[in-house]
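Every protein chain of the complex appears in place save one, which is left out.
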Amino acid sequence: MNSMNNTINEIKAALKPLKMETPAFRQIAVVVKPDTVHNALSYLKQKGFTQLSIVTCVDWIKESEFELVYILFSWTEGIHIQLRARIDRDKPVMVTATDIFPGAQYYEREVHEFFGVEFTGNEDAAKPLFLEIWDDLPPLRKDFDPQAYSDSKFPMRERGNEFVSEIGGHDDE
Amino acid sequence: MVLDEKDNRNVWEKIGDYFSANSIWMKWYCTGCGAIELPPTMTSRYDMERLGMGPMATPRQADVLLITGYLSTKTLRRVIYSYEQMNSPRFIVAFGSCTINGGIYYDSYATIGRLDKYLPVDLYIAGCMPRPEVVMNGFNELIKMIKKGQAKGWKHYQENYEWYKKNQLDSLGEVIIKDEFHE
Amino acid sequence: MNVMSFVYGFLVLLGVFVFQTTLTGLNRKVTARLQKRYGARWYQQFLDIFKALRKDSTSHGWVFDFGVIMALGGIMATVIFIPVAGFEAFPGLDNIFVISYLLAVGMLGMAMSAAGSGNPWASIGVARALTNMLAYDVPLMIVIFTLIFAFDSSSLSEIAALQQGMGILGWNAFRMPLGGIVAVIALLGMLGKKPFDSFIAPTEIASGPMVEYGGKHLGFMFILHEFMTFIEVSIILSLFFGGGATIWEYMLKYAVLYTFMNIISGVMPRFKIDQAVKYFYRVPLAMAIVQGLVVIFTGLGVTLWF
Amino acid sequence: MNKEKSIFSPIKAWKYLLRKPITVLKKDIFDKPREASLRYRGFHQNDWEKCLGCGTCSKICPTNAITMIEVSTLEDKEGYKNERPAFDYGRCTFCAICVDICPSDSLAMSREYLHVSKDADTFYFLPDSTGIHGDSFAKGYVRDSDSELLDLTRYEMELEPVGRKTSFMEIVKGYSLERALAESARCVECGICTDACPAKMNIPEYIKSIWEGDMKGAVEYLYKTNPLANVCGRICTHMCEGVCALGHRGEAISIRWLKRFIVDNTPMDEYEEAALSTVTEAVNGKVAIVGSGPSGLSCGYYLRTLGYEVDIYEERALPGGVIRYGGPEYRLPEKSVLKDIGMIEKAGVNFITNTKVGRDISLDELQTKYDAVFLGTGFSLSRPLKIPGYEHKDVGYAIPFLAETRDYLRETSDMPDVHEKAVVIGGGNVAFDVGRTLVRLQQVKYGADFVSMAALEHRDILPCDIEELEEGEEEGIRGHFGYGPAEILIEDGKISGLRVKKVISIFDEDKRFNPKYDETDTFVIEATQVFIATGQMPEYAFFNETMLEEIEIAKGQVKVGKYGQFNKFPWLFAGGDIVQGPDIITGVANGHDAAEGIDIYIRAKNN
Partner (left out) sequence: MNEVKLFLGPQHPGMHGNYSVHMYVDGDIIKKARPTPGFLHRGFEKLMERRYWMGNLALIPRICVPEPDTNEMVYAMGVEALANIEIPEKAHWIRMLVLEMARVAIHLMSLGSIGGPTGLYTATYWAIAQRDLLLDLFEELCGARIYHMYIVPGGVRKDLPEGFTDKVLAMMDELDEKIPEYEDLILKHPVIHARTKDNILLPAEVVWELGVTGIGMRSAVGKEYDLRKVKPYAYYDKVDFEVPTATYSDALTRLNLKVRELYQSMRIIRQVIDKMPSKGAVNVPVSTGSALRWTVPAGMVYSAVESSRGEYGYFIVSDGKEMPYRIAVRGASYPQGLLGIEKYLKGHRIDDASLWMDSMGVCTPEIDR
């Protein structure tokens, strides 16, 4: 655990995060300002966090913010890092991480598709990926109601309370 | 789907149906998670070939389209092309809950609710997923239906093409889309 | 050329169809056993063919349709020329070159039809099929030329007849063992059995030339395939395994050879097409050349053994 | 690293050409499908005998596959709903969460798994214990204690163990926030409790409000149907808990204590706002209410929310009736009563105390002065027990005794006369109230207690609440259950004891009250004071003679129509003990009903 404490201290010194916590076993959460994300990522990569596990986003609709989450992993130390930064929900823009982690390309594309976050520098991010002819809000935003969308587009079977026979509802066939 | 149950086939059609029933080639298209139970059904443990069934590579060659579970809109478009490429008589067997009434994805923005709005379904199989025994029994049932001339979904599709097309367009926006690179 | 020839030809076609289709069905069961299962009914292949013939089919233009007819016609014509245990529809015309030529008509028809479908997978498949043919043909032809050289005849029935009467060792497969191995390997390639089936590989090119066939077209292709199998196996059987003195012997030998092909195929994955070509141009070609040289300089192996 | 290649190794597979295949035979697939494993999650089975119709399965279902269908052929049963779950196999994923959470254990998954049909409607069915096809398959997946998804144990409140007997402090402390949240989280929102509650309180809703931390919302829910939440949160007979879905396999939710938690822990300003939110200023008429017991108070409050001027006539000095003079202080502290009554007063109800209708003012007079009259006079008299010696001065009755004690605790009168040894006749809640009050008074006066109790019923069929019995015994009450009083022994003008005899049966064949005794099996309970707590009865002196002729009275209760309205006297309504009961929550319900009836009546009259 000593290396874990060292890592925490070093990251604290280097990144000056807004908040830092350890949410789980061998896991560090670092909250930084959005404009320092790029630097933080390259610092962490050089610190040994060479694997980008996922880039994702959380919609904090009450605060009107998106929280971008980068999860990095160091195979040598066995520590996961959540690097988080909040950006404005109305104009969500972030600098791409593809120059540091090329693997981020499709994660960013996905975040763009599902949340509408723009990634400057990632040309591909704005293209559709999973969805085809999508005509509504980005679906993982909290103000998108999948039930309503589903109801309007895909009719369901009417399920009344009439049964073939009153008790048990057995089918004679 | 209301089907005419009266058997008005002539003797040639009856012979043809006998062959159709005993040699069913399925389209090798894993549309959903039910496809995970198809390999066991096909392979040594359950050996589907005993029923005269086998996988086929392209829709042209296939007789039956297995809809193995949920269909996202993106898949449904391809399923519709595939179905329309198949030669009559052609059949559709729907696996599991999702094809009947949306399954666990009933509130999903990406998957359809009921398949029979878009394509004529000849047979439903219960389960999530149906285990191989059930799949085999389903195929057996399909064979019996074809022998009796009851699997007439394809005729229904031809006769009610407009209705199906309308439903397809309502839900999918466009059915035939240009499948370009997303670049 | 009389009426009887046509009647005989028709009977040959019918007989060959029934025999080969049954054998295919039985072999499906054999392969199934290898895979620890029971497999289809023995008459499943008939059901499949008749089912396909019963279905509607989609045409992709006249080239597509005409190709099928041309292929079927060509192949059916070839079948009639194949001598079976001494019986011939057109005696004296069972020349290997005639058969090869007629076979080419059928092949061409298939290629034309497949290309006519306009599907890129089909085009790739046809290209691969031709490449494949080129690959196995070179060593096989060397061996066959060696045979013609040794027997001084190009008639199938003659070559077959000359092997009989000496027991099992009289077969060319044993008199020129390397050539026999080449022939068996080439037969795998000719039949499109694994490891040389990359031109119809479903997981690579979605069954290749067959990709756009459905219904009646597919049914004809199946019948055609049965005939073609018969021609190919028969050629090798006559050339290397002594044909058959009686029809029963012929059928038995045929069945054994064909089944052997199948059980080899059953434990084989497939080569990529370039690997298949490389393979044929390496091992079988070398073997064929060695065999050719051996035969040229020492005569047939029989002289060595007896 | 990588294996050496060899052309001969794959050929080894040829040995399988001669071996028996591993394929499952056709007959095991088609004729009689292979049996599924013992835990198989196949099609659903539902034991209709056990099923409560609670709909918990339908709520937890992640696929929305379960619909509760009303089955009209089912007979009504207390604590059961006439609904049964219907399953849509166009949705179900066979996760068996419904089985794990089923409070009645009626749902199970069978080992049946085969259903193939061209008709999609057959995939929607109402399972009974025979499953989808009517073939009885063996059960597959069933709930066990490991896969339990309910919380079946009640979160207990701490009792005050020491000093309990010597003071009238409230014995139950009430929930802490943490425990209240934990307790409220157990609820499955079935609403069976609502059906069982006479007042049809919105129990699931207010429990959910607690769980969500919305105390004001909870109070609003309470006041929708019950303005005596403080009182009911303490001494309600909680029929709701008797039918609670969780009670079938575990312990019912402490609905009463949760109600008490709401009223005790809501800040006063929020509480007041919520309680008075529906009270209106509008005036549509004037209504007199006779008796300020639970039904009267409830009627008064709801009449205020409907916009009526309300006068409540009360015989005693303080309004409240049974809640002011009946319930013992250690269960129903004065401050709780005051909070409820205060809130009703704030709602604008006018109390006219020390005025007995029939003595100070007649019913006719009320009729002329008001648009309508509500009678909520209750069972104000103790029912005498005429056994030898009952006229002795040391024979007391429950109601006056409890009232005196309350007055004593309010310091408006002296301590009631309590002897060192006393016996209480009766086995109901009131008897225990008397007994336990006696214990406390004896402790205060003598520092020791000796209270016996004799009841006709055996211990396990006593009509009182189980808590009463347990707590009473803990406090040292010597119970002689199953013994009926024979005579009060008097020596030298003083009571020396109560002779009791063994009860053989209480009811006769016609299920009428007709106790039979074993006269040979008797003994004497030592006591110098006897309290009779065998029941109460009403007083109808306020009815004039013509009314008495017209009004039908059976077993002490008047017969009324809908809304508690007298058929012959449409201006007169009644509720509470004299109509139904006796218990507080029924009174509250009657009062609420009557308020609505009065509203309808007056509106009809005015138009």
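First chain written, first letter: the chains are A, B, C and D, and each begins at residue 1.
Convention: contacts are C-beta pairs under 8 Å (C-beta built on N, C-alpha and C of every residue); 3 or more make two chains touch, one makes a residue touch a chain.
Owing to the predicted nature of the structure, the values given are computational and were not obtained by experimental measurement.
One chain isn't displayed here. Which of the visible ones does it touch?
Within the full complex, the chain not displayed touches A, B, C, D.
Out of C:195, C:219 or C:292, which residue would touch the omitted chain in the full complex?
Only one listed residue reaches the unshown chain, and that is C:195.
Over the whole complex, note the residues of subunit C touching the chain we left out.
34-37, 120-121, 123-124, 194-195, 197-198, 201-207, 266-275
For subunit B, enumerate the residues touching the unshown chain of the complex.
Residues of subunit B in contact with the hidden chain: 27-33, 35-37, 39-40, 42-45, 55, 57, 59, 70, 72, 74-75, 78, 82, 104-105, 107-111, 128-129, 131-132, 179, 181-183.
List the subunit A residues touching the unshown chain?
Residues of subunit A in contact with the hidden chain: 23-27, 29, 50-54, 56-59, 69, 71, 73, 75, 78-80, 82, 84, 101-103, 105-107, 114, 129-132, 139-140, 144, 146-147.
Keep in mind that, in the parts below, only the chains that are shown with their structure count from here on.
State the pair with the higher C-beta contact count; candidates are C-D and A-B.
More C-beta contacts join the chains of A-B.
Whose C-alpha centre lies nearest the centre of all protein C-alpha atoms?
Smallest centre-to-centre distance to the global C-alpha mean: chain B.
As a quick test, compute the distance in whole Å between the mean CA positions of subunit C and subunit D.
88
Nearest whole angstrom, what separates the Cα centre of subunit B from the Cα centre of subunit C?
Using C-alpha averages as centres, the distance is 36 Å.
Give the residues of subunit C touching no fewer than two other chains, as numbers and ranges.
Those would be 32, 35-38.
At least two partner chains per residue is the criterion; list those residues in subunit B.
Residues 44, 47, 50, 100-102, 106-107, 114.
State which pairs of chains touch, listing all of them.
Between chains, contact exists in these pairs: A-B, A-D, B-C, B-D, C-D.
Subunit D touches which residues of subunit B in the complex?
44-47, 50, 97-104, 106-107, 114, 116, 121-128, 130-131, 133-134, 136-138, 140-141, 145, 150
Considering only the defined contacts, which subunit A positions touch subunit D in the complex?
157, 159, 161, 163-164, 166-171, 173
Can you name the residues of subunit C that touch subunit B in the complex?
By the definition above, subunit C touches subunit B via 28, 32, 35-41, 44, 47-48, 50-52, 54-58, 202, 206-207, 210-215, 218.
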